[in-house]
Structures are given as C-alpha cells and as structure tokens.
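Below: one structure, written as structure tokens.
A single protein chain has been omitted; all remaining protein chains appear in their positions.
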Amino acid sequence: MIKKAFALLLVIIIGIFLSATFARIPFGEPKTVVGKYYLDHGVKDLGGVNIVTSIVVLYRGFDTLGEVTVLFLAATGLGMVLAGLREKDEKKRKKTPPSLIMRTETKLLFPMTILFGAYIFIHGHLTPGGGFPGGVVIASAFLLMFLSHKKWEAKEKYTKVTEALAGMTYVVIGLIGLYVAGSFLENFLPKGVPGNLFSAGIIPLIYTAIGFKVGSELTGLLQNLRETTE
Amino acid sequence: MSWVIAIAIIVLGVVLTLIRAMLGPTAADRMVAVDSMTTITTALLVLLALYFKRYIYLDIALVYAVLAFVATLAVARYMEGGL
Amino acid sequence: MLNAIGWFLIYFGAFFLFLGALGIMRFPDVFNRLQAGTKCTTLGALSTSIGVGLLHPAWLPKTFIIALFILLTNPISSHALGRASYRSGVKLWEKSVVDKCKEFKECVEEENE
Partner (left out) sequence: MSSLILVVSAILVIFMIVGAVVTIHARDLLVAIIASAIVDLVLAVLFYILQAPDVAITQASIMGGLTTAIFLVVIKKTERYEQ
C-alpha cells in the first residue's frame, strides 16, 4: 500500500514538472535555428512541398538508410529465431476454414489495397506518408490474404529478391549522387516545379525503393510467422 | 457554430463506443465497439479535414477506412480458431 | 443549393453515427450490437463524407473513394465478427426468438474450400 502511494506521488511530481516545462514551449513555432532554416529554405532548395519527407530523404538521407538497415536486421533476426521453432510444431491442428464471403471480398480488396500503398509512397513528397507507411499498407494487403486463404502464400525467394533489389537501388542512387553531385545521397535530378508529381529530384525514386523494401520485408516476416502457426 | 454541433455529436458517438469498449463483458463486445469506433472516427477525420481546410488530411481518413478493418478481421479469425 | 445539401448530409450522417453509437451502448448482446454498429455507422459515414465532398467540390473524388472503401470493408468485418462470435460460443440474448444458424447444416459444419 505504501509502495503504491509512493509510486502515485512520484508520477504526480513528474507530471507537474513535465507540464510546467511543456507549457513554456510555444505551439507550432520553430524553436531551433536548424528548424527555422528548414522551414525557410526547404521548399526553395529541394522542390518538395512536404517538408517532412524532404528532411527525411534529403537532409537526413543517411539516417534513413540506417533505419532501413535496422528494420532489415530485425526481420532477419526474427526469421532466424522462428526457423528453429518450425520443426517442433509439426502436429497438424484442425483449423476453421475462412468463409466464402471473406474469401471473395478479400480477393476484391487485395489489388485495391496494394494500389493505395503505391499511391502513398509515390506521392510522398506531396501528401503525408512516404515509404514506410506505403510499405506497411502493402504488407497489410498480404496479411489480408494470409488471414482469409488457407493455401495462399508469398514465396520466400520472391520477397527476398525484391527486398535485395530495392536495397541495392537505394545505395546505387546514393552512389550516383556521390559521383555526379559530390556527396553521398545528394540530389542529382532537376527540382521541377514544387507541387507537381515529377518534382523534388530523387525523393520519389528513393521512396519507391523504401516502399518496396519495407513491404517485402514485412511480408516475409508475416509469412514466417504464419508458417510457425501451422 | 454549426461546426461545433456536428463535431460534438460525432465525438459523443465516439465516447459512447469507447465506454462500451471499456465496459464490455466479453471480448467480442469490445471488438464490435472498436469496429464501430473506427468507422465513426473515419467520418470525424473527414469532417475535421474540412474544419482545418487542408486537402491532404483526407489521406489519413483514407488510411483509416482501408486498414482499420484488418485488425477486426484478425481478431475474428483468432476467435473462431482459424489463425 | 449545393451548400445546403452538403450541410444536410453532414447533419444526417452525424445523427446516424450517434444513433449507431447509442445502439452499441444500449443493446443487450453481441449480435444486436453488431446490427446497430454496422448499419447505422455505415450510412452515417457514407453520407458525412459525401456531404463534405459536396461542400468542397474539388474534394469530391477523394471523399467518394473514402465512401467506397467504407462500403466495401464494413460488411466483411461485421460478417467475420458475427460468425466468429457465434462459433466461439457467445450466447444469444435470452429473449431472442429465432436462431436461424442452428437450422442450417453448413453453418454448423465445416465448409469445404
């Protein structure tokens, strides 16, 4: 009892200090010099309307490469852990089959969801979103098929090949930037008119690569999880 | 003023479904409430996009409309023993 | 004119969304709640998004796509939930009159793929 009261007191004190700190930060104004620079010069320098994706892909492109690598490592590690489990669970459970309505409707929704994911990552420099949400939407489309079809599967060789090709595309674009413009992941294409689909240099290319990579990685992960629950 | 009434009615709906999701006796009750909450929230997001006057905010409502039912489907398949 | 129709649709939809939520809150068992929570909210979300599209005619294509996806995804989720809760042994309300699912063979037995 005294322990719980002490914990509650601690939470209240931390809450008071946090609220007092956050109350002094103005809402919606850039606080730092770097943020002010990005907001003032971002659209003019790079040509992308959505300043967040410009920062993620161009100003901080190398960090994004690291994030993609971390996701790849996580998926590979999970695959290795699950590969040890797979032999033990050989006994066949009796599963309830999916109903006819579910099968028919998900077959209809699957291409539309994939198309929506492609829309999200191609329009990353114009609308919110980008490579990561687009890839997750594509993986969700595959999850839909996994849930509602018993025998449907994503072959491991296809997901692995797609993932490797997308990752290589990302690095090759960076190396072309190093050769043409002087530094790794530098923009080497024309900026175009801000607001058009074909603008913002290499942002759509890189986001397409990231979208394919994240989508195929997560699909492979779901396929691994599915094989272990058989 | 007309904004306030429309948004308040919809938020009241979200609150009612959330109360049912917190109270619900069985897991199925809670999932039904969550499913309705996502639909009501999609409408709320569309309306708030008009309130903020930002066209790009409609994308988030679209993501809600497309993806929120995947969770419902997964829970349903778990409950009938097909996962 | 378009403005008035848009506002009417928004209020209509908001009212139906509220009714659906009230049904979720007040109805006695899972299947009744499923009824209220799917039909009312589908109609409400449809008419709200179309109404927003009518207020801003440039937004109409995207709100139409949102309405289309709601129309496609809501019935399947409610179907899956109803089937799953029947199969997992959720009891009907004690004043329920009819249980059609018990009469049909293929509803109880396994379906073939």
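Annotations for the structure displayed:
In order of appearance the chains are A, B and C, and numbering begins at 1 in each one.
By definition in this document, a residue touches a chain if its C-beta (ideal position, glycine included) is under 8 Å from a C-beta of that chain, and two chains touch if they have at least 3 such contacts.
Keep in mind the model is a prediction, meaning the values are calculated, not measured.
Here the chain not displayed is in touch, across the complete complex, with A, B.
Although one chain is not drawn, its touching partners on subunit A can still be listed: residues 27-28, 50, 52-53, 120, 128-130, 132-133, 136-137, 139-140, 143-144, 147, 218, 222, 225-226, 228-229.
For subunit B, the residues touching the absent chain in the complete assembly are 3-4, 7-8, 11, 15, 18, 21-22, 27, 30-31, 34, 37-38, 41, 44-45, 48, 52, 54, 56-57, 59-60, 63-64, 67-68, 70-71, 74-75, 78-79, 83.
Simple rule for what comes next: only the chains that are shown with their structure count from here on.
Path length between subunit B and subunit C in the chain contact graph, taken as the least number of steps between touching chains: 1. Centre-to-centre spacing of subunit B and subunit C amounts to 11 Å, using the average Cα coordinate of each chain. Per-chain Cα centroids separate subunit A from subunit C by 31 Å. Subunit A and subunit B have Cα centroids separated by 23 Å. Across the assembly, subunit B contributes residues 62, 66, 73, 77, 80-81 that each touch 2 or more other chains. Residue positions 96-97, 102 of subunit A are each in touch with at least two other chains. Across the complex, subunit A meets subunit C through its residues 96-97, 99-102, 105-106, 108-109, 112, 150-151.
Residues of subunit B touching subunit A in their complex: 56-57, 59-60, 62-63, 66-67, 70, 73-74, 77, 80-83.
Within the complex formed with subunit B, the subunit C residues making contact are 7, 10-11, 13-15, 17-18, 20-22, 24-25, 30, 33-34, 36-38, 41-42, 44-45, 48-49, 52, 55-56, 58-59, 62-63, 65-66, 69-70, 73-74, 76-78, 80-81, 83-85, 87-88, 90.
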